[in-house]
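All protein chains but one are shown in place.
Chain naming follows the written order as A and B, and within any one chain the residues start at number 1.
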Amino acid sequence: MWDIILERGSYWAIIAVMMIGLYIAFSAENLIKRLVGLSLFQTTICLFYVKLANVANATAPVLLAEDMPKDAYRGEGVAELVHVYSNPLPHVLMLTAIVVGVATLSLGLALIVRINESYGTIEADEIYASDVKVQMAEDADAARTSGEVVR
Amino acid sequence: MTGDMMGEASTSIISALLLSILFVMGVAIAHLRNLFAIVMLSGIYSLVCAAWYILVDAVDVGFTEAAVGAGMSTAVLLGAILLTSRNAKPERRFARLGPLAVCIAAGAMLIYATSDLPAAGDPASPANTGVGLTYLQINWADTGVPNVVTSVLASYRGFDTLGETLVVFIAGLAVVLLLGFGERSLAETLRKLKKEDKVP
Partner (left out) sequence: MKSDHHLILRVIAKTLLPLITIYAFYVQFHGEVSAGGAFQAGVVLAVAVILYALIFGLAEAMRAVPPWFARGLAAAGVLIYGGVGVWAMVQGGQYLEYQALFNEPPGGHNGQHTGIILVEIGVLFAVAGAMVSIFYALAGRVAEIRDEDW
């Protein structure tokens, strides 16, 4: 039992934090709060990837002196590593994902700013209500004009 | 060996501590109504995330998260708050139950799925024995760059990074197209200020 907790506990904790981000994104009516929830969710996915890349008793993937021999190129060029390093590939993917995440976050914020300018609110339900109101008014207008034409 | 064991134990304890801080902060963000407090908390959240990244040997990712999450995204969110509103409307009482049920169900399923995952820190897991290990082994002979993350980012996966750079550029372009270059609004501000100075 204790072994299972030690082996999987960090996954469970990350999943719990992930679900909080998802909950904020689902439940918040305020669009900015919803975006903050989405960015929390995204950060937590990065946490999960990096946790998968972690190797016990390893160091960061920056080569130490013993793994950088002077005669670097020997035949195939595949070296036996002296030290244990964490997996660098998920680090690269998540590094770029974080930077792209802030770029898309600011794109979403720009859209929210434009929504606020045309609707005067950033609450999703108020935007929905005003959309419905405008559509119903337009429908009523159309019905009236078509009725006049028939008459 | 005991030193390693001690190191592992203290790493797990600090990791559990940081993750529980993240959990508490997420709950606080879900409860808060003041958008300024929410944005500040999300900045601190990113900073704690950065500390956790350093703990699990992802130094480059931690650095990025500290610079981007705590610096850049906080500034952008604050700019957006200034343009929109400061407070979120309280949610309806029973509107929370649906999302809560969905999240609990999804979390339970994900936790059930972790039984198929390799144990945390397993050096023989499929993710850690594949191309990642190969990069570590051939990197020095191929590129002569000690930081494997940099060489994978710029050399082995140069196409990937080209795409990411394009995405950042296009996102910046889209924001500029949506909100204007900033010069026109600045000119308006300056004109308004001049008028205000002239009037009294």
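Throughout what follows, contacts are C-beta pairs under 8 Å (C-beta built on N, C-alpha and C of every residue); 3 or more make two chains touch, one makes a residue touch a chain.
Quick caveat, the model's predicted, so the values are computed rather than measured.
Note that of B:I14, B:L82, B:A95 or B:A108, the residue touching the chain absent from this view is B:L82. Set against the missing chain, the residues B:S46, B:T114 or B:T150 yield one that touches it, B:T150.
Note that of A:A13, A:C46, A:L89 or A:A110, the residue touching the chain absent from this view is A:A110.
Of the residues in subunit A, those that touch the hidden partner chain are 60, 62, 72-73, 77, 95-96, 99, 102-103, 106, 109-110, 113. Listed by residue number, the positions of subunit B touching the unshown chain are 59-60, 62-64, 67-68, 71-72, 75-76, 79-80, 82-83, 141-147, 149-151, 153-155, 158-159, 161-162, 165-166, 168-169, 171-173, 175-176, 178-186, 189-190, 192-193.
Everything that follows uses one rule, which is that only the chains that are shown with their structure count from here on.
In whole angstrom, the spacing between the mean C-alpha positions of subunit A and subunit B is 7. Contact residues of subunit B toward subunit A in the complex are 4, 7-8, 12, 15-16, 19-20, 22-23, 26-27, 29-30, 35, 38-39, 42, 45-46, 49, 52-53, 56-61, 64-65, 68-69, 72-73, 76-77, 79-81, 83-85, 88-89, 91, 95-96, 98-100, 102-104, 106-107, 110-111, 114-115, 117-123, 125, 127-128, 131-142, 144, 146-149, 152-153, 157, 160-161, 164, 167-168, 171-172, 174-175, 178-179. Across the complex, subunit B is touched by residues 6-24, 26-30, 32-33, 35-37, 39-40, 43-44, 46-47, 50-63, 67-69, 72-74, 77-81, 84-92, 94-96, 98-107, 109-114, 116, 121-123 of subunit A.
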